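A protein chain is absent from this complex, but the other protein chains hold their places.
Presenting subunit A:
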Amino acid sequence: MAVSLGRDRSGHRRRRPGLRRQARLLPVLPAVVLLLVFLAGPVLWAFHASFTNAALTGRNARSPGWIGLDNYARLLSDPVLPLSLGLTVLFVGGSAILGQNLLGLTLAVLMRRARRTVAAAVGTAVVAAWVLPEIVAAFAAYAYFSRDGTLNQMLGGLGIGQTDWLYSFPMVAILLANIWRGTAFSMLVYRAALNDIPGEVTEAALMDGAGGWQRLAFITIPMIRGSIATNLMLITLQTLAVFTLIWVMTAGGPANASTTLPVLAYLEAFKFGDIGYGTAVASVLILIGVVFGAAYVRLLREGKP
């Protein structure tokens, strides 16, 4: 607290506003330009392409035409869309908001109490999954859940029958894989947040006779509310965009049972060469991301006194 106040005081020097202030923005300019060109650019291009019949091959590849809202009309009547939307919500809700978030918080809380060596060992194991490049993690998960994979071998060792996880329960396998891969991020965020809770607050609560659960519910969680909102926003947006993991594990199958929106967009744009329609799907995905983002930003604002 004290530190941030000090920074405030020195930051408000108002001796020579105007030119100097604007000059100070100059170093930011390249970053802003880069953001505009490489982030806003593709988003705008995607919106634009979603109103055309642009294609990867065929006549429409040479001269794509403006077709207005046709792609969106087609999307709304596509029987795969409700399924895909549902699966995306299930994936984000199950693996990010519930899975990674809660597991990360639990681990962070437990690690404060655990012995140093145990905490270090658990931390390393969890972070290891996160350090892996996505494609490697995806293959590891595929190898784990596949028919002759590690999971089935362990279950076989216990005398439990073999299950084709990727075929019979594709979403379960993908949810677990994404929780495995992403929990480390939430854990790290929450560990940092928990370390920022002043000891005296917890002590005072302890003196007033608050139990473990009460301290968690009334002291810890309200105090790290900002971190929770930030974490939720980041992992939601990250999970919304997960493609490689699903593509490698199930490629959206069987019978579309794991086709989330990014997979659907890829299939339409690249497998079927219908770039216009694929970008329409991607645009819907962007809109969902914006809605989530706006909700969390509100939550963040309310969190601040």
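The working rule: a residue touches a chain if its C-beta (ideal position, glycine included) is under 8 Å from a C-beta of that chain, and two chains touch if they have at least 3 such contacts; residues count from 1.
FYI, contacts and distances are computed from a predicted model.
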Among "Cytochrome C", "Sugar ABC transporter substrate-binding protein", "Cobalt transport protein CbiN" or "Sodium:proton antiporter", the UniProt name of the subunit that does not appear here: "Sugar ABC transporter substrate-binding protein"
Hidden-chain contact residue, picked from the options A:93, A:226, A:273 or A:293: A:273
Absent-chain contact - pick from A:82, A:156 or A:254: A:254
For subunit A, the residues touching the chain missing from this view: 23-24, 26-27, 29-30, 55-62, 146-147, 164, 166-168, 251, 253-255, 270-274
